[in-house]
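Removed from the display is one protein chain of the complex; every other protein chain stays in position.
A, B and C label the chains in the order they appear, each numbered from 1.
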Amino acid sequence: MDFELTDEQTLLRNSLQKLLSAEYSFERRQAMLQTPFGHSPAVWKLLAGQGVLGAGLPEAQGGFGGPVETMIVMEEIGRALVLEPYMSSVVVCGGLIADLGTEAERNELLPRIIAGDCCAALAHHEADARYTLSHVKTSVRRQPGGLVLNGTKTVVQDGAVADIVIVSAQDDEVGGLSLLLLDSTTPGFEWIRYRTQDGRSGADLICRDVQVTEQHVLGARGAGLAAIELAVDTAIAASCAEAVGAMDALNAATLEHLKTRRQFGQPIGRFQVLQHRMADMFLQATQARSMSFLATGRCREPDRVQRRRALSAAKAFIGKAARFVGQQAVQLHGGMGMSAQLSVSHYFKRLTLINATWGDVDHHVGIVGDLLLTAEQ
Amino acid sequence: MDFELTDEQTLLRNSLQKLLSAEYSFERRQAMLQTPFGHSPAVWKLLAGQGVLGAGLPEAQGGFGGPVETMIVMEEIGRALVLEPYMSSVVVCGGLIADLGTEAERNELLPRIIAGDCCAALAHHEADARYTLSHVKTSVRRQPGGLVLNGTKTVVQDGAVADIVIVSAQDDEVGGLSLLLLDSTTPGFEWIRYRTQDGRSGADLICRDVQVTEQHVLGARGAGLAAIELAVDTAIAASCAEAVGAMDALNAATLEHLKTRRQFGQPIGRFQVLQHRMADMFLQATQARSMSFLATGRCREPDRVQRRRALSAAKAFIGKAARFVGQQAVQLHGGMGMSAQLSVSHYFKRLTLINATWGDVDHHVGIVGDLLLTAEQ
Amino acid sequence: LPAQLSAKVLGLKRLTREDIIGWQRILHSAGWGGPSWPKEFGGTGWSSIEQHIFDEECSLAGAPPIISFGSRMVGPVIMAFGNRAQQEHFLPRILNGTDWWCQGYSEPGAGSDLASLTTRAERRGSVYSVNGQKTWNTLGHLADWIFCLVRTDSEARPQAGISFLLIDMRTPGITVRPIPLIDGEHEVNEIWFDNVEVPIANLIGEENKGWTYAKYLLTHERVNIAQVGQARRELKRLQQLAARQLEGGQRLLDNVRFRHRLAEVEIDLMALELTVMRVLSAEKKRRDPGPESSVLKIRGSEIQQALSELNMQALGHYALPWIPTALDADWHGSPAGAEVWAPLTGRYFNQRKTSIFSGSNEIQRNIIAQRILGL
Partner (left out) sequence: LPAQLSAKVLGLKRLTREDIIGWQRILHSAGWGGPSWPKEFGGTGWSSIEQHIFDEECSLAGAPPIISFGSRMVGPVIMAFGNRAQQEHFLPRILNGTDWWCQGYSEPGAGSDLASLTTRAERRGSVYSVNGQKTWNTLGHLADWIFCLVRTDSEARPQAGISFLLIDMRTPGITVRPIPLIDGEHEVNEIWFDNVEVPIANLIGEENKGWTYAKYLLTHERVNIAQVGQARRELKRLQQLAARQLEGGQRLLDNVRFRHRLAEVEIDLMALELTVMRVLSAEKKRRDPGPESSVLKIRGSEIQQALSELNMQALGHYALPWIPTALDADWHGSPAGAEVWAPLTGRYFNQRKTSIFSGSNEIQRNIIAQRILGL
C-alpha cells in the first residue's frame, strides 16, 4: 500500500480545498441549511466545473482516477461539511452504473452525472433489515407486458434531491436481487421526503405496482446482491475518508479552542486533563487516517474475505474514533459545543450520522469476529 | 436495604481489623508466602479464637449472624489480603453443610470448622465447563455394595489444604447432581496440589473408582445443582465484599503514594491527569461498595430471578471496578507497582483472581442480558 | 397526572409552558408544590429519602420536570438568606406556579470559571443599574424572574465582589435572544442587560456576599442530580425498542452484543441507584452529603448519555431523519412510526450537555480529587 499521493492527486486535493474554502465557508453553509434539502445546484455545478464529479468514474465517459481520487474528494467534503449528494450520485450510483451498465447506459447517464445535470440515489435499505444487506422484501414480479415492482424502501440517502434512483428488489422469476434503474418520477412511486439530522436529505420510497420492463434492470438479473456489496464497500471507503476529513477539521478547531479559550486565568489547553484528551483525539484521528488508506486500497479487492475484513475493520475503527473525537470535541468546547452557531456541533452530527450509515461499529466488529470462524475452520 | 451496621456488627469489624493489623501485617504475610500453600494453622486458630470462623453459620453449632457478618469478615480479609481458606471452608462448605446437612452432619462438622480444626473445599468445576455451573461430567454410579465416583475436578480452590471435600457428580441413578462429602484422604483420590498466583492454594482432584455410599451424599440425591447455585451466590457476595476491602486498601495506598512520591519538583498527586484517575478509582470503589451491599442483601433471596440479576450485576460491576482500580494502582505506582516487595502488586493479583473466580465480567453481564429476554417474554 | 400529559413526556414530545406550569399547579393543589421544602415555607417537610422516592415515582409515571430553578435553586436560597419580605412574596408564588424562574450565571467569558463574571450592578439611589450579558440561560424566554450573579465591587478579589440579585424579566432593558442548539430546539438564551433598574429590595442577603449564596446552592442540589428516575424511564424505552426493532428480520434484543450493552447500562444504573440510597442514608446522620454529590453528578450524566446513545443506536438508519414536527403531541404523519423514533437522535445530541452543564464532569473530578481525596 502506498501512502504517498502522486502530483496529480495532490493537485486535485489542493484545488478542491481552494474551491471549498472560497465557495463553501461555514457561513455559506449555514445559509444552505436554510434551503429545503441542503443541496445547492450552484455549488453542484461548481464542483462539476472543476471535474470533481468524475472522480473514480471511467475515463471513457469523462471520469478519472479510482478509489484514491474518491478518497481525496471525500476527505475534503468531510472537512468542509459539504451537503451535496456526492456520495449517492457519484460514488454509489455512478459506480454501480459504471460497473454494471451497458455501453449505452454508461454513455447516456455517466456524462450527465459528471456534468452535474443529474443526481442519483440508491434505494436499498428496508425497515426491518437494519444493516443486513441481503434482507430485501421489495419484489419485482413478472406480469403481462413486463414486470411490476412493489415494496417500501426506507431512508434513501440524498433521496429528496435524486433525479434517478436505483431500486433493489427480490426477483422472483430468476431468484436473487435485481437492480432497477428508474426515473424518480416513475408512476407508482410515492416519495416521503425529509431532512436528515445533518442538514442533508433522505426519503422513504413506496413502490406500488410500478410498471417496469427488463430494459430497466441494471446489470444481470438476480446478480444484484454482489453488486450492492461491492458498491457499499466503495461507499464505506468513501465514508471513512469523509470522516477522516471531518475529524481533522474538528481536531484543528478544538485545538484552536484549547489555545485561545481562557478560564481560571490561563488558556484551558494548559490543563493536563484536557491536553491528554486532545492527545487521544489526535491519536485516534492519526490511526483513523491509516484505516482510511486501508479501506481505499481494498475496496475493489476481488478476494471477498480480504475485502470484507479490511472494509469492516476500517468502518468499525473509524466509527469508534469518530464517536470519541466528536463527543470530546463537544465536551472540550463546553456550552459552545452545543450551539448550532459554531461548526463543532455540525461536525459532531455529521460524524454521528456517518456512523449510523453503511453499518455501525457493532455491526462491523461482529463481521470481523465472524470471519474468525471462517478463517479458523 | 439497610446500609448501617448494628453495634455488634461494628464491633466485629473493629476487633477483626485490630487482630489483623496486629497479627497479619504485610511483612508477616510476605513470610507466609514462603510457606507451601499460604495457610498458617496459627493464624487460622487465632481467627477461630475470635469466633470469626462462625460468621454466617447456625447458632446451634456455634456460629452467628448471616450474610452481613460474612460481608464484614470478607471485607477485612480483602483489606489484609489474608491467605487463609476462609471462603472455601466457612462460606462455601460451611454454608452447604448448614443448608443441606442432617442434624448429625451439622453437629459433627460445623463445630470443627468453626473451631478451625478442619478445612473444607468444594470440588465442582471441571475443565470444559468454564463458568457454566451445570456442566458436570464427573459421575457417581450404582455398583454392588454402594456407589462409585469417577471424574476429574479442576482448580479446587484452597484444595491443597482441605481436610474434607464436597464433590459434585452426575447421579445417573436418580438424575441430576449429587454432592458427596468426603475425607480428602479417601482412597481413589489423586490430588494435584499447587499454589495459585495470589499465594493461596488450589488443586485438581482426580477420582478413580472412588468407593462411596449413600451416607456420603450431602442433602437429597439429584438436588445438588440448586444447592451449588445458592452456595455460589453466597460465595459471590463474599467475593464482592473481599474485593471491596481490597480496593479500599489499594486506593488508600495509591492516594498515599500520590501525596508522597515527588517527580518534577512536586508530589505527583498535583498532576491533574493523576488526580482525575484517582477520582475515578474512588468513584468505582464507592459504587462497588453499594453493589456489595446489594449482593449481601440478595444472596439468600428465594426468588431465583431477582437473586440471579442482583448477584450477577454485583459480580460484573465489581469485576470491572476491581480491574480498573487494580490496573491503575499499578500504573500510578510506576515501576514500584511491578515489584513484589510492595503490597500494591499483591492486591492487584488478588483482585485479578477474584475476577476469574465464580464467573468473570463477561459471564455475568451475559446473564443479566439473558434475563432481559425472560423478563420481556 | 393527566394521561395526555404523561403521554407527551414519555413520548419525548415538546412540552408547552402550560404543560409545566399546569403540573406545578396540580402538585400545589395536592400539597406537594414543594417536595424538597420544609413545612414552614409551605413545603412537604419530607426527608431526603422521601423526596427521592417522590422524584423517582414522578419520573417513572411520566410527570413533566419541575421548574427546578425556582423550586430547587432560588427557593432554597431565599429561604436561607432572603429577608422576611422576600420570603413572603416570592416563595408562595413559586409553589403555586405564578412565577417561573430562570438562572443568570454563565457569561461568554465565564463558564466553568464563574468567578470571573463581569456583568455589573451599580447602585444609583434605590436601584441597581445592571449592565452586561449572560449566556447559556435555560428557558429564560418562558421565565417571569431571573436570579443573577452580578459584580458589585470590581476592586475586590474575584469572588468577593459578587452579589445575588432577583430581577423581574419584564424590566425595561432586558433582551432575550435564543441560542440555536445542536438539536434544533429552543432551550437556552443569551440575555443582555442594558441599564436595567433593579430595586435594592431585590438584593439577597448582603452586598458582595453573593458567591457564598451561590456556593450554598451548588451543594444544596445533589440527589436529584443523579436523575435516576429518568434513567429508569429511558432504560425501559430502550428495552422496548430493542424488542421491536428488527435486524434482518431478527429482534435486536436477540443480538448478543446489543444485549450486553443493555445489561451493562442496567448494571451501571443499579450501582448508581444504590449509591444514591447510601448517600441519602448517610445524610440522615450528617445532613450534608457534601462532595459525594460529584460522584452522583458524574455517573448520572454518563448513564443518561449512554442511554440516549443506545436508544439512537437501536434505530439503525432511522437515526438519520430529522422530523421536528413529529415532536408535536398530535402529530401523525409520515414516515410512519416517526412519532416514536423521531425524538431520539436529537435527544442524544441534546444529552451531551449533561456532562458540560451544572459543573462539567472535569470540574466534578477536580472536586473529588481536591475535596474528598485531598490532592
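The rule we apply is simple: contacts are C-beta pairs under 8 Å (C-beta built on N, C-alpha and C of every residue); 3 or more make two chains touch, one makes a residue touch a chain.
Everything quoted here is computed from the prediction, not taken from an experiment.
**Q** Indicate each shown chain that the hidden chain touches within the full complex.
**A** Answer for the hidden chain's contacts among shown chains: A, B, C.
**Q** Among B:129, B:174 or B:223, which residue is in contact with the omitted chain in the full complex?
**A** B:129
**Q** Given that one chain is not shown, which residue among B:17, B:211 or B:352 touches it?
**A** B:352
**Q** Could you tell me which of A:13, A:112 or A:270 touches the chain that is not displayed?
**A** Touches the omitted chain: A:270.
**Q** Touching residues of chain B against the unshown chain: what are they?
**A** Contact residues on chain B toward the absent chain are 125, 127-132, 134-135, 154-155, 157, 192, 194-198, 202, 204, 262-265, 271, 273-274, 327, 330-331, 334-335, 337-341, 345, 348-349, 352-353, 356-357, 360, 362, 365-366.
**Q** Would you write out the residues of chain A that touch the absent chain, in ascending order?
**A** 1-4, 255, 258-259, 269-270, 272, 274-276, 278-280, 282-283, 286-291, 293-294, 310, 313, 316-317, 362, 365-366, 368-370, 372-373, 375-376
**Q** In the full complex, which bits of chain C touch the chain not displayed? Write them out.
**A** Those residues of chain C that touch the unshown chain are 256-257, 260.
Here is the rule we use: only the chains that are shown with their structure count from here on.
**Q** If I count C-beta pairs in contact for every pair of chains, which pair wins?
**A** A-C
**Q** By C-alpha centroids, what is the most central chain here?
**A** C
**Q** Please report how many Å separate the Cα centroid of chain A from that of chain B, as a whole number.
**A** Distance between chain centres, rounded to whole Å: 53 Å.
**Q** Distance between chain B and chain C based on Cα centroids, please, to the nearest Å.
**A** Centre separation, chain B to chain C: 43 Å.
**Q** Between chain A and chain C, what distance separates the C-alpha centroids? Give it in angstrom.
**A** 38
**Q** Quick one: which residues in chain B touch 2 or more of the other chains?
**A** 272, 276
**Q** Residues of chain C that contact two or more other chains, please.
**A** 362, 365
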